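A protein chain is absent from this complex, but the other protein chains hold their places.
Read from first to last, the chains carry the letters A, B and C; within each, the first residue is number 1.
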Amino acid sequence: MTAIQLDGLAAAKDQTAKTRVAIAGATGYSGAELVRLLSRHAHAEIVGAYSSESFSIDALVETKPDVAFLATPNEVSADVAPQLLDLGVKVIDLSGAFRLGEPSHYPSWYGFEHPRPQLLAEAVYGLTELCNGELSKARLVANPGCYPTSVLLALRPLTYHIDRTQPVIIDAKSGVSGAGKKADVAYSFTELFGNFKAYGIGKHKHEPEIRQGLHLGERTALVFVPHLLPTDRGIYSTMHVAFMQPVSNEDLAEIYADAYGNAPLVRVLPAGQMPELKSVVNTPFAEIGFQVLQGGKRAVIVSVIDNLLKGAASQAIQNFNRMCGYPETEGLA
Amino acid sequence: MTAIQLDGLAAAKDQTAKTRVAIAGATGYSGAELVRLLSRHAHAEIVGAYSSESFSIDALVETKPDVAFLATPNEVSADVAPQLLDLGVKVIDLSGAFRLGEPSHYPSWYGFEHPRPQLLAEAVYGLTELCNGELSKARLVANPGCYPTSVLLALRPLTYHIDRTQPVIIDAKSGVSGAGKKADVAYSFTELFGNFKAYGIGKHKHEPEIRQGLHLGERTALVFVPHLLPTDRGIYSTMHVAFMQPVSNEDLAEIYADAYGNAPLVRVLPAGQMPELKSVVNTPFAEIGFQVLQGGKRAVIVSVIDNLLKGAASQAIQNFNRMCGYPETEGLA
Amino acid sequence: MTAIQLDGLAAAKDQTAKTRVAIAGATGYSGAELVRLLSRHAHAEIVGAYSSESFSIDALVETKPDVAFLATPNEVSADVAPQLLDLGVKVIDLSGAFRLGEPSHYPSWYGFEHPRPQLLAEAVYGLTELCNGELSKARLVANPGCYPTSVLLALRPLTYHIDRTQPVIIDAKSGVSGAGKKADVAYSFTELFGNFKAYGIGKHKHEPEIRQGLHLGERTALVFVPHLLPTDRGIYSTMHVAFMQPVSNEDLAEIYADAYGNAPLVRVLPAGQMPELKSVVNTPFAEIGFQVLQGGKRAVIVSVIDNLLKGAASQAIQNFNRMCGYPETEGLA
Partner (left out) sequence: MTAIQLDGLAAAKDQTAKTRVAIAGATGYSGAELVRLLSRHAHAEIVGAYSSESFSIDALVETKPDVAFLATPNEVSADVAPQLLDLGVKVIDLSGAFRLGEPSHYPSWYGFEHPRPQLLAEAVYGLTELCNGELSKARLVANPGCYPTSVLLALRPLTYHIDRTQPVIIDAKSGVSGAGKKADVAYSFTELFGNFKAYGIGKHKHEPEIRQGLHLGERTALVFVPHLLPTDRGIYSTMHVAFMQPVSNEDLAEIYADAYGNAPLVRVLPAGQMPELKSVVNTPFAEIGFQVLQGGKRAVIVSVIDNLLKGAASQAIQNFNRMCGYPETEGLA
């Protein structure tokens, strides 16, 4: 073993060699998961954790973080991230502030003018499994939304097969924690216990993100119907697509094997077997099921994740790991 | 008080003036609801109630019922109903034994050869609101399945508008009581609590019933994806259809008003407002919501019912009321 | 039939002969149940219904109600009820404002000085089954709290048997609707799903009400531990008492039969059989189970109710019925 090798080993155990991380928005549901995961991460040291309310850039910067995780509201992230970048702090943002490449979508879908639209081009959209080398060089990662994560993991590998003259239909269901930690009668236990409902059809912020992630042009209809599921955690997306050429279950199995054969946190089920939500709740995994219909002209695809983990915090850790050169599942397994 | 008046009072209490009803399968979930509803029905007298196991035709017939409600397994109903009809007892069957007009569907979808296929043509498919006078003359009513009830109430009024070259996509979710009263680990509390899953895609017995109810020919694709919802009661069907000509929300509102303006147990919501499951749980109501998309080329339609009531027992009572000339909501309001 | 009899019959059907009722606090959970129950009550006409926020005495009085139901906060009821009484409107108050006979308990347990302490002596504590003729003459009924209703129905019949040198221990569990309709993270779905916890030990407003209802003196310890149950409705009280003389299960059965043999809305189970919550949820019934232990020196008693019905709205209707001379279960069965 050479000196360099020894040094390498020593460094790996040296506390000072850990990456210094700060978390803003640490008391929300995703933020709390970030704290939990990073506190047991072998190569991360939490130097600061702040609630969205108590948080100030000055206090955060004083802790000299290498990387800041922002689990803050969209407008806060849009405002704070550029300042941190200017001060040399890398940013992994869990809000929607940097997910959309098209600046004009911010006023129409998010309700505010983007303060630094030029950063939208630089931000890396961190759907980890579908990123290549870009995360290792990124200064700013836009961590994907929970619904888009579940949808894009399932549909992106099929991009060149989907018939874009037919609508892409997404019937998605989310556990209530997806709405965040809210004092709101509409999200109270009594209102939602034993209940179920569709909401926000045609208005959900995740719709343009899905459309962008699938590179859908004007001529392709996207029908995205989110529903509120009476459980605390998990997203279950049932998707309906048509193909340009008939495909077999074997074809789909092969496409997914190509896409995720080496992905440690995506499980693809055998054709015809549909995932259940509990398989992924409280885990960093995504699970995908599929079944062709009508002689392969169409398929039903189902994708499940834990909205607070693969749909937020654990995917942020995956991105952090890739950004820093750590094993992708460090802190997650 | 005169003798006539006394007679009048006596008549009102006279048991012989009530319709005599017997219930087979009275200990299952739907059967128990039947017992509960019929026991407070002003014009029905329960003369016999039997579990599916203890039940014999002889015992039932001895009670001299006018009408028998069968909440028995498919094959039991297929066997028993013809015998009861032959003995002059009218039958309202809550199983699938007489729902499909096409005899060959029984071996392929239900797994048994129908013992009396000629009765399939006679049986009245009892989706109450879409029946006309036929219920008043019926000897045998096939009470619709729970999923088909929710779907057909929503889509049948749109029959002449739906573009049949496009798939009809139904993403349906049912509370667990839909599976019946079962000793099965798969339906145990621990397995299903906080869980959600699609099941039976392309294999569910209700698929041909929906296809029949919508008069879908070979060229129209029907994608029916049932899911198990972690609650005890209720069905929530989210449906995706395309139209031959663009329609407006106002058009749909008018179509539904025409269909259900006089239906006491169907509520249609204003355009763009989606129902929630709890609005109908423990009630005999169906509730329908709709929203056009893409300039009226498509719409999302949502329909909710209580699977054990409008999807089973209370619809059976509606059919009973129509059959006997009682007010449609007698025993239900 | 005499004219008087005819008049009587006519009056019974005369809309103008109905009792005019107004409801303040109609949008809370108990208030909404009041509206639902009174709207189908044969002898009540709702002349006004107001949310706690929009409600004014003037508006209410203008509707000329005979009886006002107050489902308003404690201090609002304490302020409003006396004014209504002064204007000749009878009051059934569902808050705690008139439940305690001892004025000094208001500052210590409720946090406010009672504005009309002299009314506390006049108010009839409306635990319906344990009232005698006093409801028919009452101007002001204090409808009992949900926990006290469940506890007192079970323990009041045992008053002369309980050993008061031993503690009375009450381990009570309530569905979340017991906390009211609240925008509060602590009562959000995500926080409470799959959760369970004790709260407010030694501080719950219902503790002095239980102590008063059992006539417990200083020397008797009362341990009241409320818990929050992860369901929407229902109270389950498990109670532990010691007896002065050993009793048998038969003794207890007889005591309860004496107390409730003629009570249409209280069901006493056979000895050793414990109720389940669902038997009473969405019903106006209370159900009581009991089992002696240690040779009859002690017993476990369980009592269940729906907190919004027997624990609030349906008991208020029982009291209204007794107040007005209607059958006790009118509007409830």
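Here is the rule we use: contacts are C-beta pairs under 8 Å (C-beta built on N, C-alpha and C of every residue); 3 or more make two chains touch, one makes a residue touch a chain.
Everything quoted here is computed from the prediction, not taken from an experiment.
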- Item | Hidden partner chain, touching residue among C:I201, C:M244, C:A257 or C:A333 | C:I201
- Any idea which of A:P148, A:P167, A:G194 or A:G234 touches the chain not displayed? A:G194
- Message: Tell me which stretches of chain C touch the chain missing from the display.
- Response: 166-167, 169, 171, 173, 194-199, 201-202, 221, 223, 225, 227, 229-234, 236, 238, 240, 242, 272, 274-278, 281, 289, 291, 293-294, 297-298, 300, 302
- What residues on chain B make contact with the chain left out of this view? 29, 175-177, 179, 181-185, 187-194, 230-232
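Quick note on the criterion: only the chains that are shown with their structure count from here on.
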- Task: Could you give the separation in Å between the centres of chain A and chain C, each centre being the mean of its C-alpha atoms?
- Result: 49
- Message: Two-or-more-chain contact residues of chain C, please, as numbers and ranges.
- Response: 193-194
